[in-house]
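Shown here: the complex without one of its protein chains, the others still in place.
To keep things simple, chains are lettered A, B and C as they appear, and every chain counts its residues starting from 1.
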Amino acid sequence: MMPEASTLAPRIDHLFFALVGLSLVIVLLVGCLVAGFAVRYRRGSKAQRGQLPKWITRDVELGWTAATFFVAIFIFWFAASMQTSEFEIPNNAMEIHVVAKQWMWKLEHADGQREINTLHVPVGVPVRLVMTSQDAIHSFFVPAFRIKQDVLPGRYTETWFQATKPGTYHLFCAEYCGTDHSQMTGGIVVMPPAAFARWSEGAAAQGTLAAQGAVLFRQLGCSGCHGKSARVRAPSLAGLYGTRQPMAGGGFRQVDEEYLHDSIEQPQKDIVAGYTPVMPSYQGIASEGDIIRIIAYLKTLKAGGRQ
Amino acid sequence: MAEDLVLHEPFEEAARQRIAVPFGVWSFLATECLFFGGILLFYAYARWHGGEAFTQGAKEAAVWYGTINTAVLMTSSLTMAIAERATKGGFRVVARWMLGGTLMLGLSFLVIKGFEYRKDVHEHLIPGPGFKFGQGPAAQFWAFYWTATVTHAIHVTIGLGIIARLLWIERRGDLLLHATSAQGGALYWHLVDIVWVVLYPLLYLVGRP
Amino acid sequence: MNSDPTRGGIPERGAEPPSYLREGTTVRSWLTTTDHKRIGILYALAITFFFALGAVAAALIRAELVTPSGDFLTNDEYNQAFTLHGIVMVWFFLVPSIPATLGNFLLPMMIGAKDVAFPRLNLMSWYVFMAGGLLALFAILAGGVDTGWTFYTPFSTLYSNSHVLLAALGVFVVGFSSIATGVNFIATVHLLRARGMTWMRLPLFVWAMYTTSLVMVLATPVLAMSLLLVVAERAFGLPIFDPRSGGDPLLFQHLFWFYSHPAVYIMVLPAFGVVSEIITCEARRRIFGYQFMVYAMVVIAVIGFMVWGHHMFVSGQSAFASMVFSFLSFVIAVPSAIKVFNWTGTLYRGQIRFSAPMLYALGFIGLFTIGGLTGLFLASVPLDVHLTDTYFVVAHFHYIMVGGSVSAFFGGLHFWWPKITGRLYSERLAQFAAISMFFGFNFTFFPQFIMGTMGMPRRYHDYPPEFQPWHVMSSVGALVLGFGYLWPIFYLGWSLFRGERAPANPHGATGLEWQTRSPPPKDNFDRLLVVDQEPYLYHPKESTPDEVEQAHAKQKP
Partner (left out) sequence: MTHEERREIVLAPLIVWAGLFVLLGLTWGYAYIPGASAKVIVSLTIALAKGALIVAFFMQLRRADGLTRLAALAGIVWASFLFLFTFADFLTR
């Protein structure tokens, strides 16, 4: 098929070729039976005809019904066990933020390096992609890695890969997104670790995502209310990430990237119990890229620390 | 549609011909159930996902208009039910008056709905520029409100058309021959009522008092 | 069922009423007809037009894809071409193809009825179909639509600059014609079966129409609502799927696929029916496992509603939901496999004749098997992640919907052509068409499996050069396939005017529709029918090949 350039690829191909083998067997079986019967029982041939005893038809019928059922269940089990084992994202993964828009990919490394349509990653390191879209639905598709994940507006979706071979691989948008859908392509450049380290040195000047987020946190006026000396009663954000918070409407919510994103864009929606919904929406003020930076900053704040 | 007492193409048996129309209409009502099922799914999602902000939006719905309209539509269902039974029994006068009553009640439902819409427009309850709540789940509630009530009002209008046709047939004097038509029309009108009965708590009783 | 077609159904010459074709010949008599046979023909004319329109779009797409760079069509033109192809082929050709034409024509005859249960509703459904078709045509003429046939939000509601509203309304309207046909067929099968025609004596074509109607009636309204919500959001700015107000674009996908996956069964169940009729007749054999064939269709029609999420494995749907949908998708493979095995089993000990309809039917078995097996690839989540939205999917559903349904449609058209028109076509020329369609189809679509596996995404008019050889193969194959579609127009057209007159039962088939004249009179049968035996009784007693051959030869004119 294609170059296998991730840890996932050989396992997917394994399943693929197993299914190809099974399909060939079934196609051959049906094909040979149809062709064989067609020749042997063509009209006017001297072959033996006559009716079949009823029990034969019934047993044969039950036989192949049961057989196909078990084969189907077996393949499901085979595929599902891979789904549960391979799609779990490793904890130590390097994080890349992806913002898709008509018709380009904006990719940001945790150290602040920004790229458009091309992503540089080191070989042998798990990479977690946290993705969102600014407009329509897009889909992040790297055939060589056998990964694909739709990128939705208003939501973070995730996928991951661990590259195994240096090289440049296609990146496609696989969800139709309008006029230049077929131009929304790019490349994943997989580099040996040393080369990647050299490449990423250039980033230091801009500061990490979190550092840029700290600047935005002041510039956009977040610190005016959420800061320590603020007069407005707003929740402290230190150590918030990863906790579970009680909601005003009842129930709890996990404070994850999704929740923080929503709280910036639609602050009225899920309010932590005990606070009044006074925060204005930052929709249109903070871009998706800004929000990614602010979240990166919030994730660095430890409980009790300064804001 | 089908003359009850006379066998007509393609039927050979009166018993089968008699259930054809109700069965056909009930099948159509099953499709209506799935049609409204689609928009109720949107409501279920928005309410489950929108939380408090959704309720805030829903509190603006005019409960008085809604409650009165529910009463009006339920009463029209009553008159329709009597009309249909009277038709079958051959009581022309009762059938005529009850059909007329259903028509009037249906029309007054639409008129009341119109006043409610005027009030909603006045209070800036149409999502979009100038909407009272801005973007968010409250806007989703009102998106549901407008789509669902307008779709329902279109159903009411179609139902009124059917009733008007039944009245016209009655005037011609052969409603008895069209008893299955009356039955089909009545089934449709009751469904329109049921849809409203389900919409009522979803639109007007959220977050009271 | 009277096994001797020369007696019983047909009265003395001279006394017989005219055929349905002679019953009024003015245009007005056709446009106001409530005869199910004439309505079937009205539908046939309409869908032939739409098939041609969709085929032109397909030709443009294949021409563009010969070269990797987008040089023949602009990006917008290409996007409109595949959207047009999808919308027209799905809603204006495939969904009505077999049910509204062959189904309308044959269903009442096969159960021994004079007409469908609601003849005027039947005519109305044709007008509704035409109205929807005109709206969609208008959308195309006004400048086209570029959302893809799936109308995914928020692209369709917020970002597309094309005529989404018109197209969506067109599809919305056509949905009502589908519902009307479905309600009509269900009522017909329930209420108008001839005396003695029990459920387990129904021909499989009737069962296919019945289950198809069930799916039409229960799935189409949800499509109508999802399109209505798209219209509400796009035209009136009501935030329904808009994520900026907390809406979920996946909600649209759930609603859309709740219809559009069962829609695949609307397209393929009728094909099952046609193929079952052809194979039993041309192999002169009782269908293998009649009851299992019936149950398989019913199970497909029901479980078909519970598998839609397999279109959404990479959409952001929860892993749990993906697992459930994946499981059910594997389950539904079982009844499909049963059907293939049973057709194969029917050939065993048969008297097989390789007429054109039989060639189409055998081709159907092959193509449907490949289409079904590749469905297993797409039902397993890890593989689907790689393969979805690539040409693998394109090839897969074309094998089912074009290789399968369209082959069956052509097979059925040939099989019942003598009954519908009263004329015989040239068998030799028809066999040639069937064979070129089979090879042209494989030539066009098999390469797409390969390039899909290599990662060629769908809906790209400008693609990396390494995929070019496969695209060129596919485009060349499309020429052969196009020939296979055009060729029947000539000999079928010729047969209309110059073809030999057809006898009542040229294939020596057992169905009730063959027990009356060709073409049938307006009321289908000249007398009331009573059914006293199962369908497909082609070998009532132990018979030698010679006897069968002789019996068949006797029925030839």
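Operating definition for what follows: contacts are C-beta pairs under 8 Å (C-beta built on N, C-alpha and C of every residue); 3 or more make two chains touch, one makes a residue touch a chain.
Just so we're clear, the structure is a prediction, and the values are computed from it rather than from any experiment.
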Partners of the unshown chain among those that are drawn: B, C
Candidates C:58, C:81, C:218 or C:481 - the one touching the absent chain: C:218
Per the touch definition above, residue among B:56, B:77 or B:151 touching the missing chain: B:77
Residue of C:250, C:271 or C:413 in touch with the missing chain, whole complex considered: C:250
Residue ranges of subunit C at the interface with the undisplayed chain: 190, 214, 218, 222, 248, 250-251, 254-255, 258, 305-306, 308-309, 312, 316-321, 324-325
Touch residues of subunit B, complete complex, unshown partner: 19, 22-23, 26-27, 29-34, 37-38, 41, 44-45, 48-49, 63, 67, 70-71, 74-75, 77-78, 80-82, 85-86, 89, 91, 94, 186-187, 190-191, 193-194, 197-198, 200-201, 205, 208-209
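As a convention for this text, only the chains that are shown with their structure count from here on.
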Overall pattern in which the protein chains touch one another (line/ring/star/complete/other): complete
Separation of subunit A from subunit B, taking each centre as the mean of its C-alpha atoms, in whole Å: 44
Where subunit C touches two or more other chains, by residue: 244-247
Shared interface positions of subunit A, touching two or more other chains: 266, 269, 283
Residues on subunit A engaged by subunit C in the complex (per definition of touch): 1-2, 11-12, 15-16, 19, 22-23, 26-27, 30-31, 33-34, 37-38, 41-52, 57, 60-61, 64-65, 68-69, 72-73, 75-76, 78-80, 82-84, 86-87, 102, 135-137, 139, 141, 143-144, 146-150, 152-155, 157, 170, 172-183, 185, 262, 265-266, 269, 283
Subunit B residues within the subunit A interface of the complex: 50-53, 55-56, 134-138
Subunit B-touching residues of subunit C, taken from the complex the two chains share: 108, 113-121, 179, 182-184, 186-187, 190-192, 217-222, 224-226, 228-229, 232-233, 236-240, 242, 244-248, 251, 254-255, 528
